[in-house]
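In this view, the complex is presented without one of its protein chains, the others remaining in place.
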Amino acid sequence: MDVRGEFSSEREINRIVDVGESPEFIEEKIISLAQAKPKGISDKDISAEIPDLAPARKAAAINKLLAQGYFDLFKQGGTLLYRLKDPSKAKSVKGADNEEKVVYNIIEEAGNKGIWIRDIRFKSNLMPTQLNKILKSLETKKFIKAVKSVAASKKKVYMLYNLEPDRSVTGGAWYQDQDFEAEFVDILNQQCYRFLEQKKDSTKNCKDGPIGARNIAFASSKEVWKFISDLGISKVKLSVEDLEMILNTLIYDGKVERTLSSDGSNLYRAVEPLLSPPGLIRTPCGVCPVRKNCCDVGEITPKKCHYIKEWLE
Amino acid sequence: MSIYLCKLCSVLLLEHFGPVVQTVGDDLLKYDRRSLRAIKAAVNLPLNKIKEVMCVLIKYGFVEHSKNDKLNEYIIVHERILMILRYPRYMFFVKSLLGDEAEIMLEELLRRGYETASKIIVKTYQRLKQLSSDRQQPVEILKEKFESLVKHQFLMRSIITPAALEDPIDLNVEKLDFSFPDLNLLALSRMANGIAANPGDNNIYWRINFDRFTQDIRDQIMVSAITKRFDDNAGELMRQMLNLMYLRTAEWRATSNPIPYVEIKDAVRKLKYPMLIQHLDQYLCLIEEDTCQFLKRVGDSGGGQFSINMKQAFTQLTWTTLENIVLERFGSKAARIFRLVRTRKYVEQEQIQQLAMIPAKEAKHLTYTLLQENYIHVQELKKTTVSNAPTKIFFLFHIDLDQVVGMEISHCYHALYNTIQRRDHENTVNKRMIEKHLRVQTLTSNLKEHGATEEQLNDIAEMMTPSEKLELGKVQDIIKKLGASELQIDETLFLLTMYSRYQEK
């Protein structure tokens, strides 16, 4: 188990303590503990983790888990150890039939990107009602979990229970729950531009000629990242890649250009547009939403036009 | 052809040449080429009137005459009528390049369609004399001014010659003639003082070489774009490069022939741009490496060879124009999507919202708005992923630039037509007041000439009530604003037309 796993199980534990100690949560806690210690946990370990757990409840929980095939029981140096079974083996032991196995495999294949119920159905050829039952059963056994995907709101994807969902599912730093934080993105967009613009303005007195000035105006994504981090406007920790996503929106805004530096990192620079806004859109006819209806007769004509009238006043 | 192009041409004819010319013009605009007989059959005007109108249209170059199988045909040239919109720009251009006298000469020629050099010179002499005595110039100087207009190829010998009339094939072959005839200076100055004389250039008519102006305005756009992007030094370098282009490249080529570094350096040395001289290499490199791609390094011999990519330049300028239009019509997020589709060439809806970092629903809304307004286009791609799954259809968004440009060109025609209509409307509605103002003005200047007293003048000025004066001021502002927007819309139209022109080649 990697560091990230440990981190997540710790978080889980905290949550349980907050909520209270229902049997499910005790079981979950024991599983988490076992996940953290792949070599196995002893009775002592459990008591240390949940000191105020009554022995009877502890025994009930462990028995239930053993019965469901979560744990292997073995002896090591006179101590009884519970070790978490590999889940893929676990499901084949008890409470899982062939269909569940098929569905489980399909979900496992999908990895941490998850898979839509519709795709599972196509791949498994199961009836919707049957599939729903299987998914529910796998979910209660905590083999799999349903995660809301940001790509299509209201759509759930399924993945193995112990997986951390991919960024494409959670949306990474840009999502709070399932909502895209447009304002946050806009602010970062503005701040990144401000930084690059200031950098460009600082080249005005550059004595090294235009190329020298241009090169000073370039900033690497890391520099921009540092600037944004120092600003402290983000409550979540952003990566350099996150910032590059923001910088790309500035490129699409036509305000920034990107170049590759000799060491392969991305360099960004604020640029001036080639033209001022064209004359056409400085006039009402240029931005007219009803131009298609505008002709010489009827209610929408240049003579009766409200937009022109307003513009002329 | 856009119906608004015809409508625009029609109102331009009306404004400058009156309803009778417009009536005949409309018929020609409808059919492009017509014989006199056919016009007579369609237009309810006496034949003499039609002929008179045809003379006017030919005189100003709006109609060309050709003999097809011995049948006289008249062909209307839409672009030439649109040029009327640009006359002020051309005059301003000549004024800043060659001075006021040259501007007056150009104006006289624009007023007359075609004319002999001597008549233009004499008229200019008289106009200057009328303006003020200290602007008076002897005819010798004016003749030189005229010659410099010819030297810059702003003027050319009229291609309609007696020979061309007889053998119209000559008309198709555009042989531009810039040879200046010998003028009798003595006769010129006699004519200038109202004495009949023979200056020696009867029947040698000059016309305006509009193509020359088109190229100059085109170059101006490129220079100011480079200036805006970089600085004045870079802009000046671009101007010099364009001058060097003319020495070695046929007109309207997509790219210039290679310009050697040495020549660029020589040209720049003659200027008063110390920073440019000092950093010439850097400036060349700067423009060449920029995404606007106006310049291209095409060789390394002799310090480098550079080529101007005219076609590419106007493609870039056109993109920028369209991006600006989308920005101002649909907002910055829509412009982001438009640029994104441009950059990615073919892109799916999902990628759009991810890359543009716009909430899914808003991104979809904007994408569909752009699609509906024809700024972006969609292509379906059918693909079967799994054998038993239904066919999956991908919708790929892309931009057909030619189509968008075509749409915006006709948008410009429409906007110009509307603006002129509205201006005409304002003039008509306020006709009484404008005419009254005109009468008061004429009366005042007449009385002034006859030495009227201050009191008398005041009385006349009071013929307009204060509220009338206020109202008049408003109307004048309105008419001015509409007129100015015609000039500005035409700028956009011109740029887009340049793109189309380079695409045709």
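Per-chain residue numbering starts at 1, and chain names A and B are given in the order in which the chains are listed.
Keep in mind that, in the parts below, a contact is a pair of C-beta atoms (placed from the backbone, for glycine too) under 8 Å apart; a residue touches a chain by one contact, two chains touch by 3 or more.
Note that in this section contacts and distances are computed from a predicted model.
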Choices "Nuclear pore complex protein Nup85", "Eukaryotic translation initiation factor 3 subunit C", "DNA-directed RNA polymerase III subunit RPC7-like" or "GPI ethanolamine phosphate transferase 2" - which one is the UniProt name of the chain not shown: "DNA-directed RNA polymerase III subunit RPC7-like"
Touching the absent chain when the full complex is considered, from A:Arg83, A:Lys133, A:Lys155 or A:Lys303: A:Lys155
Positions on subunit A where the hidden chain makes contact: 118, 152-155, 277, 281-284, 286-287, 289-290, 293, 299-300, 305-307, 311
For subunit B, residues in touch with the removed chain: 15-21, 23, 35-37, 40, 44-49, 51-56, 58-60, 65, 67, 70-72, 87-89, 91-92, 107, 110-111, 113-114, 158, 160-162, 165-166, 196, 202-203, 205, 328-331, 361, 364-365, 368, 480-481, 483-488
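The definition used in the following text is that only the chains that are shown with their structure count from here on.
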Inter-centroid spacing, subunit B versus subunit A (mean Cα positions, whole Å): 53
Complex interface listing, subunit A residues touching subunit B: 122-123, 151-153, 174, 180, 182, 185, 189, 209-212, 214, 245-246, 248-249, 251-254, 257, 271-283, 285-287, 291, 294, 296, 301-303, 305, 308, 312
Footprint of subunit A on subunit B - complex, ascending: 225, 228-231, 233-234, 278-279, 282-283, 285-286, 291-292, 316-317, 320-321, 323-325, 327-329, 332, 335-337, 339-340, 343, 350, 355-360, 362, 386, 388-389, 408, 411-412, 414-415, 417-419, 421-422, 425, 478, 481-482, 485, 487-493, 495
